[in-house]
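Encoded as structure tokens, here's the structure I'll be asking about.
Only a portion of the chains appears, each positioned as in the full assembly.
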Amino acid sequence: MTRTPFVYELIVRLHDADAAGVIFYGHLFRHFHDAYESFMDSIGFPLHRAIRPQEPSDALCLPIMQANAELALPLRHGMRVRVLLEVEEVRERSFAIVYRVVDSAGQVYARGRTLHVLTEPGSGRRPRLPEGLRQALGSRNRARPSTD
Amino acid sequence: MTRTPFVYELIVRLHDADAAGVIFYGHLFRHFHDAYESFMDSIGFPLHRAIRPQEPSDALCLPIMQANAELALPLRHGMRVRVLLEVEEVRERSFAIVYRVVDSAGQVYARGRTLHVLTEPGSGRRPRLPEGLRQALGSRNRARPSTD
């Protein structure tokens, strides 16, 4: 079974590129996060409501505890690319998102991965992901075995 | 009577400059704010304690409601400059900070100004500045009449 990745459109803007003319690697992570927020909106878990819900006790804090990226080819000012996002894995207390930055010809410019761990802000304890979130993430789970 | 401006050292870093090779104007405002935070630390009103004090009722929110900048000369990657910060004015419910970015020869590259207004987060009401903050700011007030 194959699922379609979530697509986030991206144009590399003036401030994304640095003095060397290509995207600054820290800004690539910002774009990954914008793709992730759009994705979370799309599955009914917008981050702003997770962080500041009507009932403070309902707050879901999902800090990124691991992040990595490979920058294979230079992303230059003005390029129009897409971030393809997939849920790589949903665990009991965490989930991982993977990203590929591709152009219209399918050429891969960059890849990334973020690990999100449910954490109680005060105590630092790590409760289980709510079932609703697990299911929403699972519905977009990456097909296995993956051929990526 | 003349007072010395607060000095904040700044090196223009790779990500500060954009694809055109000079500082991105939005990042200049980030540096103004770093200078402002350092200044507030120096007068005993660190922003993180103002925003999240031990007693929530003591919170002081001072959002910037006006900001402007003139970028006279290009600030390039690698330049070592200083942000000279002065309290331009302290009013009943607000204060204004002015910034000059200068090199070691005194050449001015940029100027800026931010207006900070005490605001109650929930209601949007604008109370008076606490006397302690007024005095701390006033002690660094810009000399008048200014010849700047």
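As written, the chains take the letters A and B, and residue 1 is the first residue of each chain.
Quick note on the criterion: a residue touches a chain if its C-beta (ideal position, glycine included) is under 8 Å from a C-beta of that chain, and two chains touch if they have at least 3 such contacts.
This structure is a prediction, so every number in the text was calculated from the model and none was measured.
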Checklist entry - Full complex copy number, with 2 in place? => result 4
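Just so we're on the same page, only the chains that are shown with their structure count from here on.
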Next on the checklist: From the mean C-alpha coordinate of chain A to that of chain B, what's the distance rounded to whole Å?
Outcome noted: 34
Item to check | In the complex, chain B residues that touch chain A | outcome: 14-15, 17-21, 24, 26-27, 76-77
